[in-house]
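Other chains dropped; remaining ones untouched in position.
Labels run A and B following the written order; every chain starts at residue 1.
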Amino acid sequence: MRFYLVVNLDKANAADCAAEAAAELLRCGAEVLLTPELNAVLNCSGCQVLDDREAMQSCDAAISIGGDGTMIHTALDALEFDRPVIGINSGRLGYLTQIEPPFGDSLQKLAAGQFGIQPRTVLSVTVRQPDGSTCQSYALNDVVIARQMVASMIDIEVFRGGAAFASYRADGLIFATPTGSTAYSMSAGGAIVDPGMDCLIVTPICPHSLADRSVVLGPDAPLEVRLVTRNTPPDAGVAVDGTTICPMVDGTRLEISAAARKSRFIQLSASSFYQTLGKKLTGTEPAEIERKA
Amino acid sequence: MRFYLVVNLDKANAADCAAEAAAELLRCGAEVLLTPELNAVLNCSGCQVLDDREAMQSCDAAISIGGDGTMIHTALDALEFDRPVIGINSGRLGYLTQIEPPFGDSLQKLAAGQFGIQPRTVLSVTVRQPDGSTCQSYALNDVVIARQMVASMIDIEVFRGGAAFASYRADGLIFATPTGSTAYSMSAGGAIVDPGMDCLIVTPICPHSLADRSVVLGPDAPLEVRLVTRNTPPDAGVAVDGTTICPMVDGTRLEISAAARKSRFIQLSASSFYQTLGKKLTGTEPAEIERKA
């Protein structure tokens, strides 16, 4: 097995964690791929140094070392080459990361290929601007349309399979994957969804109406989202996995659907999501919501 | 096509609605089956009179005429014989019922077999009492474990696939199907779930902790539910689709899982759920929650 280590060196302990993981994987007979930047820090003698795209393409699996944010980026990079991915958390318990130090036998199992694969729904979002320009992107957690000006509201219309579905007057609207159901959508009051399910979650942010429930939709029909202008030009933007990608203006159309390709999460234990959730629900772990600041 | 009409005569307009539906179905060349009790009211000359089980067994599809409560009973009866079912609402717009008077061409389509079938997840619940007695039941909407004494709380432990999943101190806990997500679970703050999905929704009722979100679980692992006794003997009961079936005492074990057999809902329009939901979310229809009083 060849593993590509992707490490967020800004995270405390991430470099130590990576050095330890590389050593353990090598000892178990696995190959370890690193970028030149990471190797400049780790100086790992048995590792192979490749640039990032080459490393991702030639690996059997990617290992993300950092927090949930690092895992999102690694998973989306892995998606392009259809590689499975697993996260090591150098900080506290996360929903996306399954391994924490001390590693126990988890890296041995990984090296021996003793694991399952859980397909995770990914959203494909296409933004069509009124000037004809378009951009396309994938989201592992969520696509968010929201106001930018403090305390303002926007009017949003959602179509499903071509038919008008619902309209919202709100701070914004979150379209989350099950993976993202424990992130921003949860902050906004959304339901927690088993990440192995194939669906979309639509959760309004501070809606004007009391009809404020999140809705879990089947993945079989594409959504289209439009801004409705009433009095003032709306000041809104579109963010994918927490990063703003473009403004949303009058005439902007967003197409959101479950992507044909799934992200492939390595699963060392069948129930790691339920274990993490149970700990957070019962207070053994703080019931915080995973979002990047 | 042979249709079995199941009518809740306590509902206003239900008898008129049934007479009109029977006449229209006969005119379209369909056969119509009735129980002797209903025929005593309708006195339908072209209809065939059979007792309820015989009628359900020999029909091609059951038609429920009444409200959402009538539809639940009809669907569970149809489940036994694996018959498809559709609801006519004699009152206001419901999530479970697709046809309202005036019928337009909906009964013609039905008679001509021009419809799809949407499988709906049904919960199988087995109650094992400490004296060894057991009972088994199916739920189309929900299984609820709750306190009976006003303002008291119960402690509930939930296991999933044999592993401890979560514990709740609350008024109670709702295990809903997607079909039931717009009923009691919604009152308790749960998410709305596309009824075509295959999953379970767990929603606590007035939980003691702030970790109060509803959780959407995959259908692949059975749940077990136990009461935990702390200070006082708990006073709790189990209700299936709104009807109390037994008390829940110390030592009672509930096994809840997605039933192997699905309820088969006739679908005249692919998006009737989304249409109803959209109307309720945008206030065109009152955003009320469907529960029986």
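Here is the rule we use: a contact is a pair of C-beta atoms (placed from the backbone, for glycine too) under 8 Å apart; a residue touches a chain by one contact, two chains touch by 3 or more.
Please read all numbers here as calculations on a predicted model, not as lab measurements.
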Subunit count for the whole complex, all chains sharing one sequence, 2 displayed: 4
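Here is the rule we go by: only the chains that are shown with their structure count from here on.
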Superposition of chain A upon chain B: rotation angle, C-alpha, nearest 5 degrees: 180
Averaged-CA centre spacing for the pair chain B and chain A, given as whole angstrom: 35
Of chain A, residues touching chain B in the complex: 160-161, 163-167, 178, 181, 186, 190-194, 196-197, 199, 201, 209-211, 213-218, 270-271, 274-275, 277-278, 280-283, 287
